[in-house]
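One structure, as structure tokens, below. Some questions next.
A protein chain is absent from this complex, but the other protein chains hold their places.
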Amino acid sequence: MSLPAAVLASVQVLVMVAVSPLLVGLMRQTRACLEGRVGAGLVQPWRDLRKWMSKETLSALGTGWTSAAGPVIVVVSGLLICVLVPLVGAVPFPSVPDDLFVVVAVLLLGTVATDLVGLDAGTAFGGMGSSRQMTIAALVEPTVLVAVYALSIPVGSSALSRIVRARVEDPSSVASPVSLLALVALAIAVIAETGRLPVDNPTTHLELTMVHEAMVLESSGRDLGWLELGSWLRLGALLGLLGSLLIPWGIATEVTVGSLAVGVAALVVKLTLLGGALAAAEVFVAKLRLFRVPELLAGSFALAFLAVTASYLLVQAG
Amino acid sequence: MSGVAGGIYTQVSLTVLAVLASVLVPPAHRARVAGMTVAAVGVAGAVTGALALAGGHAGSIEIPMSLPFDPVVLAPDALGGFFMLVAGCVGAVAAVFAIGYVHGPSASRTAWSALAAFLLAVQLVPAAADAVSFLLMWELMALASTVLVLTEHAARVEVRSAALWYAAMTQLSFLMILAGFAVLAAAGHGTGFAAMGTVDPGSTAAAVAFVLLALGFATKSGIVPVHVWLPRAHPAAPSHVSAVMSAAMVKMGVYGVLLVVVRLLPGGPYWWGLLLIALGAVSAVYGILQASVASDLKRLLGYSTTENVGLMFLAAGTAVLLRAYGISVSAEVALVACLLLVVSHAAFKTTLFLGAGSVLHATGERDLDRLGGLGARMPTTAAAFGVGALGAAALPVTCGFVAEWALLQSLIHGARPQDRLVSVVMPVSVAVVALTAGLALMTFVKAYGIAFLARPRSAEAAVAADSPTSMRVSLVAAASAVVVLGLIPGVMVSAAARATELRGVGPVWVGGIDLSGVAARLDPVGLTVMAALVTLPVLLIVWRLARRRPRRPVDLAWGCGGVRVSPRMQYTATSFAEPLSRVFDDALRPARDVEVTHLSESRYLVERVQFSQRLDDVVEVRAYRPVIGLADRFGVFARRLQNGSILRYLGYSFVALLLVLVVVTL
Amino acid sequence: MTLLVLLPGVVCLGLAAATALRPRAAWGRLAGLLGAAAILASGIALVAIVLNGSTPTAAGGLLRVDALSAFMLTVIGAVGLTATWAGLPARSGPNPPGRYVSMVCLFLGAMSVAVLADNLGLLWVAVEATTVATAFLVGHRRSRHSLEAAWKYVVLGSVGVAIAFLGIVLLYAATLSAGTPTLSWSVLDHTHPPMDPALVTVAAALAVLGFATKAGLAPMHSWLPDAHSQAPAPVSGLMSGVLLSVAFYAILRVQAIVDPVIGPDLMRNLLLTAGLLSLTVSAALILRQRDLKRMLAYSSIEHMGLLALAAATGSTLALTAALLHVLGHGLAKSSTFVVSGRILAAEGTTQIADIRSLHARRPGLAVPLLVGMAALLGFPPFSMFFSEVAIVVAGFQGGLGWVMAVALALLLVLFAGLARHTVRMLFGASHRDAAAETAGGAPAVRLPTAPDRSAHGPRVPLAIAFGVVAVVGFAAGPLASILAQAASVLGGTP
Partner (left out) sequence: MNDSLFAQLVSLCAGLLLLSGVLIVWRRSLTAQVRFLALQGAALAVLVAVIGDYQTSAELIGVAALVLALKAVLLPAVLNRAVARGDAGQLETPVINTTAALIASSLLTMLAYVVSRPLQAAGSGPAAKAVPVGIALLLYGFLVLATRRHAVSQLVGFLMLDNGIATVAFLISGGVPLVVELGVSLDVLLVVLILQVLTGRIRTEFGAADLDDLSELRD
């Protein structure tokens, strides 16, 4: 492992751990403002986290080591994504490529862990949440991979850092129809993966609609804490990834203090923008029925697929 | 005598020994003795395979025939050795598992002897160097496995029909392969593979032969639409047999396809690739869809086999297609991906079937809806099954993930703008693989979560205890294979590269993969180290918190206030898959039946609601049943030919005489 | 040598006469066994002699032994031994009446004369003699059914064979007009007389048509299922195992004579038609077959059809395969018929629907039946696997690809039907559940409380027969060479 990559990775992890709760806080606050509520403030997630960590952890009858290990795995997968995805800078480890397929796999590892926690609870709600989340995840998978494919075509590699670097060197490529289609598709996929509206309402606890909340219903104390932190991390990382692909400015291509500082700043800005935009959008959309979700995902898949074919056909035309 | 020949002789003699052991040893010790001998057969197969893989054409044995065939020879090449190795390992593990597993009919003399013969046949199919020996081993394999499928015929009614389906479909596959080889033999003037290799892949004969052979091998591999035997036979057979069938025997179909497209008729036209891709894609999606809604554990695993073999066919087809378009690098990667899929599927499917067998052994249940909470009662099985499920869901760090990663790499680097066809096919394939992966994820989360987590849904599950040592040992062995191959896939890759004489791929420092051709590399070890690094602080925190306030068990989960949560309130496998089966309603066509009984007082108050859902195999219902019915009606009609009247019989002869007279004289 | 050639016929006729005269003799029950043993012994000896390159003759050249005759004689001996030995009534049972035994001996003798004859006329007489002998055997169980079967058998059989005789007459006429009046194929083989092709064509067609009747080839097969199902099991075994093959041997001889004169096309087309028709008929009627013995009979028609296809192909590989198939089918089919007879004795029926879960109740009967069916379905290691593979491969190599494709499709149907019936009879829950399965709750069959392991007859012959069928596919050496020589006698084109 090369030193700069290690430095960058640790910076990314620390920044994300610090920022992602704030991001969630920001989004909640934005919604509160737009809905004319006072809101709990930016740092409320941090307060929740501290509270959960200090509370006692209860485990129901019949739950096994899965309930204990699951949350840890979730948070670890979140951290791992923060390591692999180029957020602050695009300097990969030579031996561990930030291959997008690997990233997706790690992401799914987290999803699976959450689901198993939900199933382990042995209640109707847990199973309900897991089943719904798995259905969505299964249907999102094609969109994600095909979008990845689309993005990888111009650079001829599925390594994120190379994709991002290419965009840094040639920002105009962002505006190409191919990448726009792919990005829209990816955005929808991210929304689905992170359980935001219209796929899932992170604030509801109504059994007819809730997905993520249903799974963590039985967790308490630090288990809940890890679960929430994990989900926040992945939200942050995925938004950050979108940011790096959509607004490839300020990404550090070599590791110096200056470039890192710029990168961090840029990351924070991007997250603020995207998070705010997402939260604002959520105010205006209603949650879809579960059985309407496939239509949305099919749409995003179509976009991704168009992106791929377009990328070939356009080249053929040109 | 070369090592390979010696190895083959050893396998045969060990098999004879195993048969003798299972016949002579008294029941008390039969399982142990016979089991170890059969395992030895497997080991011998693995070693022979490794030798053949290392040495290429290293040795040959000629079987004396009383008919003037061309020489009937067993001479495994590197590719054959690869498959022999896989089959041997699977067989050995399964045999050890069987020691503790067998009971009643599956512990009988016949069952043990058949198992030994089955193993030998499976290991020698890839050793064949000519059509006759290939067909011989192929049919021995079919016969032995049919006997094994029939093992529990007295215990369960469905076994008979399962065996019948299996036998008929196997015969179909055999006849198609026979015809295909015969066509090649006619065109190449000889039944030896060398002679067949001289046929020009572009010729009509080659095309006919390819279609016949591809369909024949597809039938044996459980490819849609000729898969119908698979979801029946796997649940019917004893679990260790299902493991060998699914992890080793079905692979022989894949071997056959590779034999044709790599060894006999390399460089076939592009449409061969398209055919294979189409078969594979359909099977992958259909198989995993059925698996994701199945609630019989072994049926689920059977359908998942269809899915995985579909992916293998897809990979092989991609290789052919890309080679036809001269995109050789990605073609090589696709070929390697195919072999990686073979190995990884062998590993995790063995684990899963043996795990299912362990569950069956402990609870007597295959129905997920009656299982649950086994994780606490049978930890070893749970852990092993979990690892296997990870592999089947293609998650890191298992061999399943590596194989799928390689496949995706070959696909996304396959297309070039100038080849319109390829650049249309590749994205579709990526989408198919992706959808398959997603559904597989769901399927195995369901399988593991419902069976091993939460609380038992039946009395049998509540009193289950973990399995005897031999079963646990083999489970652990299989599961560790899944993980180890996932950690250092370099081993698999170099083996695969050797088996297909490829250059574009190779291992990197700690057993990682380097697809230099497509500029992609994967190093699970590094990934693991990294994961460990980020896990460390988290664990530290957990540890400190746990020391301050340990977790406290409370008696029950929250029951929405008042209601006490009973195990029957949990989600079952059926309910878990319900959303999905709704989404894919048109493809699956489940037969749902909701029965509402109202109170006698008022039709607004419901007394009882009964919901039942049956999921038959659509293909079987739509495609096979009508044909069978037609055949039966024809059979009834044909009875009139033989209506017992001698006058009519004499009439037949008379007409025949007149016809012949007229024909020969005019 | 001459003695050796005469031995089978003499011994069998002698035994026949003896048993006819002394019906109550204690050794009577063994007579058939002795005759078959004599045939087998002389057959093996003759094989050895022929392999040494000499062709012994006897009775002024009427009998002549070449490789083909020797092989066929051995087959007759082996199958006869299996059928008669395995068909021996249980120790306790009463001796069969003298006429039964003497007819069996006559039957065996006639068949061995048929294969030893070097004269189409004598061959014809012998084949007709088998009809005479078996007529009584078919009608042995003096029931209405056996009577009906016997009548159909005799009428259809002798009419068919009469047609064959017309063919032979015409062939004789052809040789006559060619200047060398003879019916001996050794003569015809050495001195190729300039026969009139048109006449020979008619002759060959009629002869094939006639002998096809005895060989059970469609559409002349109609007698076969009735006769096979009504005859006593060992006789069914003999008829299906060797009688059909002997008739087919006659067809092969005719083919060998006429092909050089008129070219292979006529025989090829006739045999292809007959073969495919036979496969079709057997497939159609096995699908919903209700009787075990009739099922076996139709399976014989199937195998005869395969032989016809092989003969039509006519290459060395195909002909050797056909001969090996004759051996394997003879042994396996006769053993299976014997087992079916034991099932009839034990269960009181051969109705497939009434035979339930045999494997759980009477393993002693189920196992041999299972092995026999596996052999007949062409599973390795049984030799039929190799002969079928060889026939198909040879067919494709001989340019009969489409025919073989059709044949394979029919074979699949046949496999499905046979496997279905076999599984129905053998497998499934033991009697308690069987009783539950039947709607009324009453047991479908009168069932013993504990599984009955006795084989209801000698096991050894069955074991030997199946063992032989299992190894002859591999065994090279003398078998391979005698097969090769026999094929060369038939002028197989490599």
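Residue numbering begins at 1 within each chain, and the chains themselves are lettered A, B and C in the order written.
Operating definition for what follows: contacts are C-beta pairs under 8 Å (C-beta built on N, C-alpha and C of every residue); 3 or more make two chains touch, one makes a residue touch a chain.
Being a predicted model, the structure only gives us computed values, none of them experimental.
Peer 1: What shown chains come into contact with the chain that's not displayed?
Peer 2: Those shown chains that the absent chain touches are B, C.
Peer 1: Who touches the missing chain here, B:203, B:566, B:597 or B:665?
Peer 2: B:665
Peer 1: Quick one: say which of C:1, C:20 or C:169 touches the chain that got left out.
Peer 2: Only one of C:1, C:20 or C:169 touches the chain omitted from view, namely C:169.
Peer 1: Which is it among C:66, C:118 or C:226 that touches the chain not included here?
Peer 2: That would be C:226, which touches the missing chain.
Peer 1: What residue numbers in subunit B mark contact with the hidden partner chain?
Peer 2: Residue positions of subunit B that touch the missing chain: 638-639, 641-647, 650-651, 653-654, 657-658, 661-662, 665-666.
Peer 1: Extract the touching residues of subunit C with respect to the undisplayed chain.
Peer 2: 62, 119, 121-122, 124-125, 128-129, 131-132, 135-136, 139, 142, 144-145, 147-152, 154-155, 158-159, 162, 165-166, 168-170, 172-174, 176-177, 181, 183, 196, 198-199, 201-202, 225-226, 229-230, 285, 289-290, 294
One rule holds in what follows: only the chains that are shown with their structure count from here on.
Peer 1: Between subunit B and subunit C, what distance separates the C-alpha centroids? Give it in angstrom.
Peer 2: About 42 Å, centre to centre.
Peer 1: What is the distance in Å between the mean C-alpha positions of subunit A and subunit C?
Peer 2: Distance between chain centres, rounded to whole Å: 77 Å.
Peer 1: Need the CA-centroid distance for the pair subunit A / subunit B, whole Å please.
Peer 2: Once rounded, the distance between the two centres reads 35 Å.
Peer 1: Can you list the subunit B residues in contact with two or more other chains?
Peer 2: none
Peer 1: Give the residues of subunit A touching no fewer than two other chains, as numbers and ranges.
Peer 2: Residues: none.
Peer 1: Which stretch or stretches of subunit A touch subunit B in the complex?
Peer 2: Per the stated touch rule, the residues are 1, 9, 13, 53-66, 68, 72, 75-76, 79-80, 83, 93, 95-97, 99, 101-102, 105-106, 108-109, 111-112, 115-116, 119-124, 126-128, 130-132, 134-135, 137-142, 144-146, 148-149, 152-153, 156-159, 217-218, 221-222, 226, 290-291, 294, 301, 305, 308-309, 312, 315-316.
Peer 1: Quick one: which bits of subunit B touch subunit A in the complex? Just the residue numbers, please.
Peer 2: Against subunit A, the touching part of subunit B is residues 292, 372-373, 375-376, 393-396, 401, 405, 408-409, 411-413, 415, 417-418, 420, 423-424, 427, 430-431, 433-435, 437-439, 441-442, 445-446, 448-450, 453-455, 508-509, 512, 519-523, 526-527, 530-531, 534-535, 538-539, 541-542, 545, 549, 551-559, 565, 567, 569-571, 575-580, 582-583.
Peer 1: Would you mind writing out the residues of subunit C in touch with subunit B in their complex?
Peer 2: Residues 151-152, 155-156, 159-160, 163, 201-202, 205-206, 209, 213, 219-220, 222-223, 225-226, 266, 270, 281, 284-285, 287-288, 316-317, 320-321, 324, 357, 359-360, 374, 379-381, 383, 385-387, 389-390, 392-393, 395-397, 399, 401, 404-405, 408-409, 411-413, 415-417, 419-420, 423-424, 427-430, 433, 437, 472-477, 479-480, 483-484 of subunit C touch subunit B in their complex.
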